[in-house]
Structures are given as C-alpha cells and as structure tokens.
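Working notes for the structure below.
Note that one protein chain is taken out, while the other chains of the complex remain in position.
Letters A and B mark the chains as written, and numbering starts fresh at 1 in each.
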Amino acid sequence: MVFLTDYGTKEGAVAAMKGVAYGVDPSIVLFDITHEIPAYNIWEAAYRLNQSASYWPAGTVFVVVVDPGVGTERRSLIMESNSDHYFVTPDNGTLTFVAETMGIKSIRQIDEKINRRSNSSVSYTFHGRDLYAYAGARLASGKISFDEVGPLLMVPPVLLSYQHPQLKADSIKGNIPVLDIQYGNIWTNIPDTLFKKLSVKTGDSISVRINKYFMLVYEGIVPYVNTFGGVAEGKALGYMNSLMNFSLAINMGSFSIY
Amino acid sequence: MVFLTDYGTKEGAVAAMKGVAYGVDPSIVLFDITHEIPAYNIWEAAYRLNQSASYWPAGTVFVVVVDPGVGTERRSLIMESNSDHYFVTPDNGTLTFVAETMGIKSIRQIDEKINRRSNSSVSYTFHGRDLYAYAGARLASGKISFDEVGPLLMVPPVLLSYQHPQLKADSIKGNIPVLDIQYGNIWTNIPDTLFKKLSVKTGDSISVRINKYFMLVYEGIVPYVNTFGGVAEGKALGYMNSLMNFSLAINMGSFSIY
Partner (left out) sequence: MVFLTDYGTKEGAVAAMKGVAYGVDPSIVLFDITHEIPAYNIWEAAYRLNQSASYWPAGTVFVVVVDPGVGTERRSLIMESNSDHYFVTPDNGTLTFVAETMGIKSIRQIDEKINRRSNSSVSYTFHGRDLYAYAGARLASGKISFDEVGPLLMVPPVLLSYQHPQLKADSIKGNIPVLDIQYGNIWTNIPDTLFKKLSVKTGDSISVRINKYFMLVYEGIVPYVNTFGGVAEGKALGYMNSLMNFSLAINMGSFSIY
C-alpha cells in the first residue's frame, strides 16, 4: 500500500496512519509517494500521484489524502482503474490525472459502517487515519474484496478542470502543471505524442515562450536534445522528461523563472 | 519496529541504525515516526511519540533516541507499557507522555554487555546505532525476551514536569504543548473529557485567550464546531483535534501567532 498526503514528515500523523494499517494486517507492506504536498494542494497531489502510480504493479492500493474538507459531506471512495490499481481518497479532485491516464473501471463509495475504525467514531478531523488508511489496508490485505468496499458510485469522481495542450499550425500551446522542485527544470503538459506532430528532430532549434499569468517571462531559442549533456554546461535545452512531456532545462543549472 | 529520532533525513545516520537492526534479523519490519525532531528537543520527541504510539498494535517496539547526554552516565532502558508496547530509549524524559497515557507495566535497564553491538565498544557518540537499534531489534525479532533485556528498574523513568490543564468555574486553563507545524493550527493539552465539563455544545461560541510567556497575544470569540468546514473559509474555529484535545484553527488558513 502506498501513501500520498500533505501531512508533512515532522510529526506523528503519518506514523499514526501506518500503525492503523499495520494493525489491520502485520504482513502489509507500506510505501510512500510523498507526505510533503503543500497543505491543501489537491492539484499537486493529483499530479504527483499520476507521476508515479503507473510504475507500481497491478493490484497496488494507493491511499491519497489531501483533504481540506475533512469531516464535511464530501464523499469517500475507492476507484479501480482499468490498469487494476486502487485509489482510496476523499472525492475532491485527487483522481483527475490517474482517471485520465489509466481510465476508470469502477468506483465504490466507502461504507463507513464497515470500513472505518470502530473506536474512532468521534474524530472529525483525521479521516486519513480512521477511515482511509483503515479501509485501504483492509482492501490491500484481502480482508475485504473490492465489492465489499461499499456501493457502486454511478457518477464520475470530482475532476479538476484544466486547459489541455493545443496544436496550432507550427506551434503547441500547453501549460506548466507543476514545478520540478529538485532540479529547477520546467515541465509542461505537452506530451511527446502531440510534440511529434511538429516534426522536430533531435538537434533542431525550437522557439519557446513562457507566460506567467498574462505576462511574457521568457522568450528564447533552444536546441531540442535527448538529455542534459546534449548541450554545454549552463546552456538551455528542450527535452522530453521522464513522463514524456516536453520540458526545459539548463545543463547543471536551474531554469528558474518561478 | 518504529524509530523516532532527531537525526534528520539528509545524511546517513538513520540508515546506519536501520542497517544494524536489519542485520540482527532480515525479517524485521522497520517504520519511522519522524527523524525531524528539532535537535535535542526531548519534549517534542515525547509528544510525537505519544501522538502515534497507541495506533500501533500491541507488541510494537519503539526506538526513541533524542540523546543530548549520549555517552554520559544516563541510563538506557526499555519500558513495557500496560498496553504491551515497548519503548527503547535513553532515560531522559522521552517517556513522559506515553507513561501517562499508557501506564508503566515494568522497566528494565539495558544490559550493555549483552545487548550492545560487540564491535562498537569504542563509539561514545552514536548509541542510537550501537545500542538502541541493536537492543530494540533483538527484542522485536524475538532474539531475546523482555526478561533478557537486563535488570528490572525499581524507580520511575525521568519524567518532564509540566502544568496540567485546570478547570476553574466556567473556564479551563491549559497550555500549547507543541506546534501543529504542517497546517498552523493551535493544539492545546485540554482533553475532551475535561472540556465536556464546560457544557459547551457544537455551534456554541467560546471565548479564547492565548498568552505567550506572560503576554496576551490573542483574544477572541470562536464557534465550537466539529471540523474546519463548519465555518466559512478564513474564519477561526475551535474543535477537538485528532488526539481529542481542544484546538484552534482557521478554515483553509493558518492560526499563526508563533
């Protein structure tokens, strides 16, 4: 089972969740995507989930909790993707990208009468521990089948709306969905499948413009290469990142226009 | 086995501890509460331990090392709680809250002649690796029973003194034991059991005053609600946190008077 939250790693919340999961079945194996999603940032949670989920084998259960609406009427659900991954989460948009890339096989609303810790009926603010980790661990360990999660949901989950990349004559307009925090590269949401329609070959020069809100913040011509070392140190380049989306970088530097 | 230290996550110390534990028995399962306790902060370690320990099943072994006195004469011990959890730690106050909430069944002083890495007799400054991880792993993996840890200790462990919350007529005075780092909420040490004596109902308004040292830093009236979404965004509220202690928050904001 794999966790993704905005709880941070400096205190005891993540360990409380894991203790609950481990208590359901001590043979469960627990992993993390990250717990350092900025507080309440559902968009970034959705992106980081999609960045890593497909690399896990079929059957993996993900517990995704960025939950500003904890304790309110928002639904709690488990989505089964066409790739046979399971996603346990409040229904608030965290499934946006995996629903798109993996496809939705079915969704069940969690029946809290069965799949919630019984001695925790009073806590209104930590469903990650009392509901999601517990329900996820029951599914991951085979204590319940997917059918026993709760009733099928016949409506789609909450999906965040965003602008998809658009091809226009000899250019593509996309956006920058997330910051590449560690290295300072610019990742766009323009996939290689769309980029190929420009007929750009490795080594060609391409013209790039970046707007922040409505202001032009970068304009330049960069070579399109396979990897950072394809240009001299300190030089800008265009490349396909590990998710096969068009990206910009500076070899051994940071493309920081944040 | 579950670790809690102030070693940080940027270097090799935690991995050295885990390597030692894994070397004792490769079937051991290792988890973390956090390694980001501020350096030498025994109080916060005690708090974070208590925040998560009770969610782990009986029999779980915790290795808790925030150890400014490493290498000096302070004792090393393993406490067994009434809830059958085990705590491996230097005797410096880290057990303060779990001793209170779980109760002490018995304490044994670690016999370093048996339960310390034999090829590490020279290191005076990394008992987390050479003593606590090793002794804890031996207990957790069943290589030794609790009786074989060392002699029973007939005195209580070091306990940090602090002011317990007090009920006075129609108010309660407590303190703020720790910062809710991730979300900026204010957690007090006033439990719901004491709070209930005020006969406040969900939706009632309550008057709150916060002093920092001797100075009044906040005064206000907030609604007492179940969860953040019980008020409009940006509004203050009072609620019971996940440990069932009275707390203050701002919905989708930070109650930052730190």
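Assume a contact is a pair of C-beta atoms (placed from the backbone, for glycine too) under 8 Å apart; a residue touches a chain by one contact, two chains touch by 3 or more.
Small disclaimer: the values here were computed from a predicted structure and weren't measured.
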Determine which one of A:172, A:210 or A:240 touches the chain that has been left out. A:240
Go through subunit A and note every residue touching the omitted chain. 2, 9, 29, 31-34, 36-37, 48-49, 51-53, 55-57, 60, 178, 180-183, 192, 226-230, 239-242, 244, 252
In the whole complex, what residues of subunit B lie against the chain that is missing from view? 6-20, 22-23, 26, 30, 39-40, 68-72, 122-126, 129
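In the analysis below, only the chains that are shown with their structure count from here on.
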Matching the CA atoms of subunit A with those of subunit B requires turning by an angle in degrees, to the nearest 5, of 120
Averaging only over C-alpha atoms, locate the centres of subunit A and subunit B and give their separation in whole Å. 31
